[in-house]
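In this view, the complex is presented without one of its protein chains, the others remaining in place.
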Amino acid sequence: MSIDTKKAFGARDLSDREFFYGHKACAGCGGSVAVRLALKVLGERTFTVVPAGCMSAVGFIFPQLAFTSNAIISTFAGTASMLSGVSAAIRALGIKDAHAVGFAGDGATADIGIQALSGAIDRRDKIIYICYDNEAYMNTGVQKSGLTPLGARTTTTPATGGGSAARKKDMFEIVAAHGIDYAATASVGYVQDYINKVNKARTIEGTSYIHVLAPCPTGWGTEPDESIEIAKEAVDCGLWYLAEFENSDYRLNRKPKEFAPLEPFLKRQGRYRHLSASDIETIARYRDEKWRRIRRWDSQLNQDTHQDAPLASS
Amino acid sequence: MSIDTKKAFGARDLSDREFFYGHKACAGCGGSVAVRLALKVLGERTFTVVPAGCMSAVGFIFPQLAFTSNAIISTFAGTASMLSGVSAAIRALGIKDAHAVGFAGDGATADIGIQALSGAIDRRDKIIYICYDNEAYMNTGVQKSGLTPLGARTTTTPATGGGSAARKKDMFEIVAAHGIDYAATASVGYVQDYINKVNKARTIEGTSYIHVLAPCPTGWGTEPDESIEIAKEAVDCGLWYLAEFENSDYRLNRKPKEFAPLEPFLKRQGRYRHLSASDIETIARYRDEKWRRIRRWDSQLNQDTHQDAPLASS
Amino acid sequence: MAAALFEGRFALAFPSFGPERRGAPVLGFTRIDDRKITDRSAVRECDYVVVLDETLMNPAIADGLKPGGKVIVNSATPSKYANGGFEVIGLDATGLAAETLGKPITNTAMLGALIAVSSMVRLDSAVRAIEQEMNPKLAQANIQLVKRAFASLQPKP
Amino acid sequence: MAAALFEGRFALAFPSFGPERRGAPVLGFTRIDDRKITDRSAVRECDYVVVLDETLMNPAIADGLKPGGKVIVNSATPSKYANGGFEVIGLDATGLAAETLGKPITNTAMLGALIAVSSMVRLDSAVRAIEQEMNPKLAQANIQLVKRAFASLQPKP
Amino acid sequence: MSESARVFVSGNEAVALGVRLARPHVVAAYPITPQTVVVERLSDMVADGSLKTEYLHVESEHSALSACMGASVLGARTFTATSSQGLLYMAECLHYASGGRMPIVMMNANRSLALPWNIYNDQRDSLSLLDSGWLQVYVEDAQEALDMIIQGYAIAENPAVMTPIMVNLDGFVLTHTYELVDVPTAQSVDRFLPPYQTTNKLDLGAPKNMGFTATPADYTEFKYQQHRALLDSARVIEQTDEAYASAFGRSYGGLVQSYQAEDAELILVTLGSVNGTARVVVDGLRAEGRKVGLVRLRFLRPFPARELVALTRHARAVGVLEKNVSMGYEGTVFTHVNSAYSAETSAPHVLNFVAGLGGRDISRQDIISMFDQLASVDPTSERVRFVNLKLQII
Amino acid sequence: MSESARVFVSGNEAVALGVRLARPHVVAAYPITPQTVVVERLSDMVADGSLKTEYLHVESEHSALSACMGASVLGARTFTATSSQGLLYMAECLHYASGGRMPIVMMNANRSLALPWNIYNDQRDSLSLLDSGWLQVYVEDAQEALDMIIQGYAIAENPAVMTPIMVNLDGFVLTHTYELVDVPTAQSVDRFLPPYQTTNKLDLGAPKNMGFTATPADYTEFKYQQHRALLDSARVIEQTDEAYASAFGRSYGGLVQSYQAEDAELILVTLGSVNGTARVVVDGLRAEGRKVGLVRLRFLRPFPARELVALTRHARAVGVLEKNVSMGYEGTVFTHVNSAYSAETSAPHVLNFVAGLGGRDISRQDIISMFDQLASVDPTSERVRFVNLKLQII
Amino acid sequence: MNQPKPQPFTRPTRLDDFPVGTCFSAGHLVETNASWRSATPKIDLERCTGCQLCYLLCPEGVIFKLKDSVGIDYDFCKGCGICARHCKAKAIQMIREGVR
Partner (left out) sequence: MNQPKPQPFTRPTRLDDFPVGTCFSAGHLVETNASWRSATPKIDLERCTGCQLCYLLCPEGVIFKLKDSVGIDYDFCKGCGICARHCKAKAIQMIREGVR
């Protein structure tokens, strides 16, 4: 079964209100774009949970509180589990038409928070979990996370040691392997696509997961005005991809015929400046390998149907 | 690239020593079979980590200590992370030809322990992680875990409520989505296959994960002498499967032409006795759906190659 | 236990619990009194020892028995324990349960034996307790069982 | 800071740190003394205030200044702060740094200014400190910068 | 006073019955011996429809309490239960919930901590988390367990308190022992415990930001306010006890409960179920004419320093019996009690009896021996005494 | 005495330098402000080859300490570092490591606990875990931080101790402040600190089972033994201090360190970096002729009750200055100190100064005011005093 | 423009006036971010097509829609330059700030 074509949801459909305002994120922060736009899609009947990380650190400094709708910080590990509680309370208290959304960083999602995320998906709790992926622990000063890409310099994978020796964990495939109700990858370089996916997640009766690449000028060593462009280039050069998973089906939203060159994309970022030509080749090789898997989903896996029938007696 | 054909490793190749002996598991415990056989494959130069759960509770009661090689209990959440430390110490201390193996229950693996497991796989630590899956928290008296199957009665999903309303988390696919070095599913109903897989894991330079179905007469409501048979039937009726994942490739080890009937398999177990005919149909439907995915791996995904090149400069 | 409550008496029942699994021998204690019981220390001395599995019989079993206390054992041949230095009363609970319930679950039968021997509670209190605790079908069979066990240990007239 | 150490003096430098991100104004303190410094309370009174970003200039900036203390500001037009009630010394550190380093990184230039104004440490100590902390290429440019900044604030003969 | 039912149940079952009466909106708990029966019974109640709640099968204790927090901040009434390793595993969340002033009720089955592993009763788990900002009550029997679950909500949700509460039951000794319990009717509990109301919540009508950062400029005040709420809860606890007594006929006396202490020369300070055994000992010794008595600390937070001193200051010697030791110093309760006396110009001699670790039985004879030791207390001798230690102290 | 290098580094960097000198086999740590610089520097050292260790990028603090435990039980020397939420997140493992007698060294950057969130210094994180069975030392400056990392291994690995140790640095105030530090040479440290040797390990030559269950028959003895080891560590700590002094010329005096306390009438008891500020105040007040002094508690476990009493019993009044409060009672250090005096027939008046929560500055003036309050102490007035509280206490 | 505005805030001095449980009005702002800016976006209304791309991309949400163009809340603009970089009409120019 193929994925529903989403009605495009554009700038004009977004709520006119700003729900993330006056925060203290660095100028040009990609995470802020992700949070701001998602909240504008979801509207004011939204309960937001944000774990420890940049978005909470910059948004909740009493008495400067940047979320204009209901929001709370969770423990670092507890985004999904707190969301589960929020969602349970929404049901138990009979609150109608409300969303429970989380914005968690890559560390909060792929490392310390994966236990709670895995549990929430397993319970099929009605929550929207958005991982804004800036590819390191930024709030604490750019340390390697499970989503830091191969070769990237962080303060715990210094350039002297060649940057990160590990590849990026694939959270999208991991949540898909859970049989999640809806999952998607996105990028703030493709905002319309991102907006559409958040809008899709709104309608899901169960757990949705959106993994949005959100450049961090401070951690990546780029200029503040480059964030959107870099996020787009990441997709264009094939180091990131735009996809969805629903009803056990994958769907690739953007199928690059050929990839934009890697080197300029990498070299404009301070975190990759130490890479040698052969390092870049290695990165390209892993990219190509990854894309063989991705293309497989897309070409071959869109066939079967899936039905979700609860037990008659339960 | 296809998976290496493993030299079959039979009863005669196993160590003559018993490494798990005199424990206090229930008579007929499937988990004991899994632990005992794996240790006989790995031999005496093995460091075993067992988290809280039946296998530790029955094996480590001072002064009755049932592991005859080196072994330690970890915290419930800490199987994989303690194994990572063991493995790091093996390297740092220059210990040769030693194995670090963990035996964790389904709860310790799929629920509270998944954070640490995910991290260890991501680091590609050289450990062998064996999940003996008895499909509930047995040590604490049969509560539902993330691996409890749909419809199964546990003390927290009573028969009056129809048994478990959730489906079994697929840990094998989840670890595969991590790009793990080696993963396999197994069953104590197919001991030779299980032994071969443990033997394969021995040779992996990185993380291996083996998920072995291990019936629990106490929790499943079966007679002690049925455990092996039940574990075999689970495979034959298609509710469990035997597969491997290596070099980004899946491989199905047993391809049933047709499934053995579900009803007798379910009804001989106390935990399923409450199921109605339509419940059983629902279970069959999910099974069939699952098998469509499984067959897809097997038929279509065994094509690409994968190479593992570290960064030249790192 | 529950039976006592139907007579307005107080009971405190401590099941034992350990790391060992199904099949391992287990131990439990019950205190019964006319006043509220607050003592929660381990029972060290008792009036009756009830042994549900004959294979556990050994001389040490009566260590905590008060003078004049009795051991009630599930056995078809209790006489062989006669010279252990303590009074032994036997009931073939396994056989009786197998006949009555179709399963060798001996608890109820041994309860009948205990009541017969101790007069600690009345038989009809036990019957009411069983009625309350079990589903009707099971309860009927168990009531029959407790009565048969009780009857079989009544002094023959 | 590090410069003081090359004179056998003691220093304690507290960078400030907060939840605010790059771009937000930040505050730091340094104590320098001839004896070991153990006082770790916040600096409330100081001899010099160094303002690296002119846009932060406001009257409150001199609140903690001791009588006779000085404000050293990164500005091409320091004279406009003249009547704030405190002594202001200006240096166009941004311009100077842009010229010398090719980047508007003003820390080293302002260090030169501070040394010129305060005589707290000697210029050559600062030079040695820079040599030790930075890689050689960077160090050379920065040494030039600190010297130029220092020179530009020497009383014209 | 309302009609109630008498049932023969274990402590865990009494807790589950109490929870059902309190009608929580959300229950999230993770199994651990000896707490499991609570969650099993609650599952049964959900399955048979007698408890309407959102029951979450969570993946750990950290998640259990996080889920309760998520629900609590929307104004839902929540319940969780744990023990030992589970309590430690959620330690971060304990501070989080109290700092966030979320009136969650948690049952904790007191069990020893690994290593060594041991599933039996002592009180190191909850006593090691006294600083977490939770109210802590230790009950003596199954009846008090049920009652304190219900009172727990009334206390925690009181606007002057707004602090989570941990109801502690000795593992096995209480959780698994069957005894008679009076179960009040649902109607009477509904009257006693109205639905939870607060404005301190995420609210679509009046949106809030919660769980924020406080800078050095404000942090102290938040903590002071929280400290005050815990101190002020003493009054609320007493009022709640009185209200409960008039509704249900049972009073426990607030923060402390004494037994034969008024004229006692030797007083044993206890917490939890061992007080029951000690009562029997006191009765026996009183019968012999010995002036002995008991003070049971029901609450450890707020710590009843004033009440304790008032009840014991006349005694010649006081023994603190606790199933706990803070390694490298002494028993934590002992430390607390000593500090309570430190404002006094004179104080009784105080001995510390460390007993019952990892489920070691505390017999009547052990308690008699404690009174004997108190009777002959010598200020120069060791004050911290391990009861029933089987090692020669070399 | 060996040649050493003088460097101008932050407290975190001093810790990293100390770790490098101790040559751990395995380092596993998870980032958290204000500890991060430690792991960053260690990463740099691994990358540039100056530190040969297995560095594990773990996924949480629970995993960090679990990994250290896994390595430690094979006989490896291990290091981890954390702070605040991270320390709480690994709380279960703290008890586990100490009960398993694993001589792990951990640096903790003292930081306040959420909620409210706050990244700045206070000491509630480690003080709330005093019962976890770890040795706890609080250092005053970066030099002592480096020294105590090295001494930490010597103490923890001593066969009489075999207990993990937590080296606490005040967040920012120490971790981020730059100062001069003497760094001993690798050779001299190698002489002082030989490789870790133990038979208490998993061993292919002599296989072991570890981390087992103890039944009620043995559990008490394991805990008593552990308690004894913590008490006995006092002696080892002093011996190590002496040995360190003769190797490197720096002595801190063991469990406590006093300043002008001998003849002082008013003594402030401190821990950590605030002692430095207090020294300046004492110097000033002494210059005015006031008899004031300081006792710094370096170790909180083992708790130096005897040493503290000996150094302060002559004083008229003692103030306990702590960046901590145990809500619902008083400052934990205050509770401990009071208990220490309780064996004495007479004791000074003791006041509790709760200050510096969530990074609120403690100024010289604040400390002067504490001495003033001690001078005029009145036994009937409130003993627990929040310093610099900006709320009217109503 | 319906962007939030900074509001006055005086720290309570009475215990009872202090917020309970880290709970306070959503979106309460007490200070602006204008001082962060080292360059300021200026919109050329002539060129602006009102396409709203800058409105979508601004990380701060300070761009608001006007009839056929857009405006900026300079109280909170941090001067990141994203709007200027992505405006296809080149209607935004970043002006390096002097002293305000």
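Should a chain be cited, it is by its letter among A, B, C, D, E, F and G, assigned in written order, with residues numbered from 1 in that chain.
Heads up, the rule we're going with is that a contact is a pair of C-beta atoms (placed from the backbone, for glycine too) under 8 Å apart; a residue touches a chain by one contact, two chains touch by 3 or more.
The structure displayed is predicted, hence computed values, not measured ones.
Novice: Which of these touches the unseen chain: B:70, B:87, B:115 or B:269?
Specialist: Counting the whole complex, the residue in contact with the absent chain is B:70.
Novice: From the list E:34, E:70, E:116 or E:152, which touches the chain that is not on show?
Specialist: Residue touching the absent chain, from the options given: E:116.
Novice: Could you tell me which of F:20, F:62, F:101 or F:176 touches the chain that is not displayed?
Specialist: With F:20, F:62, F:101 or F:176 as choices, the missing chain is touched by F:101.
Novice: Tell me which of F:228, F:349 or F:364 is the one touching the absent chain.
Specialist: F:228
Novice: For chain E, enumerate the residues touching the unshown chain of the complex.
Specialist: Touch set of chain E with respect to the missing chain: 115-116, 390-394.
Novice: If the hidden chain were put back, which residues of chain B would touch it?
Specialist: Spelled out for chain B, the touching residues are 11-12, 14, 16-30, 32-33, 36-37, 62-71, 191, 223-229.
Novice: Which residues does chain F use to touch the chain missing from this display?
Specialist: Residues touching the hidden chain, for chain F, are 99-102, 162, 200-201, 206-212, 214, 217-218, 221-222, 224-225, 228.
Simple rule for what comes next: only the chains that are shown with their structure count from here on.
Novice: By CA centroid distance, what chain is farthest from chain F?
Specialist: So the chain farthest away from chain F turns out to be C.
Novice: Counting only C-beta pairs in contact, which chains form the busiest pair?
Specialist: Answer by contact count: the chains E-F.
Novice: Measure off the straight-line distance from the CA centroid of chain A to the CA centroid of chain G, and report it in whole Å.
Specialist: 25
Novice: How big is the gap, in whole Å, between where the Cα atoms of chain A centre and where those of chain E centre?
Specialist: Distance between chain centres: 43 Å.
Novice: Measure off the straight-line distance from the CA centroid of chain E to the CA centroid of chain F, and report it in whole Å.
Specialist: 30
Novice: Where does chain B touch two or more other chains at once, residue-wise?
Specialist: 56-57, 60-62, 73, 75, 77, 111-112, 114-115, 118-119, 122-123, 146, 161-162, 166
Novice: Could you pull out the residues of chain D that touch at least 2 other chains?
Specialist: 19, 23-24, in rising order.
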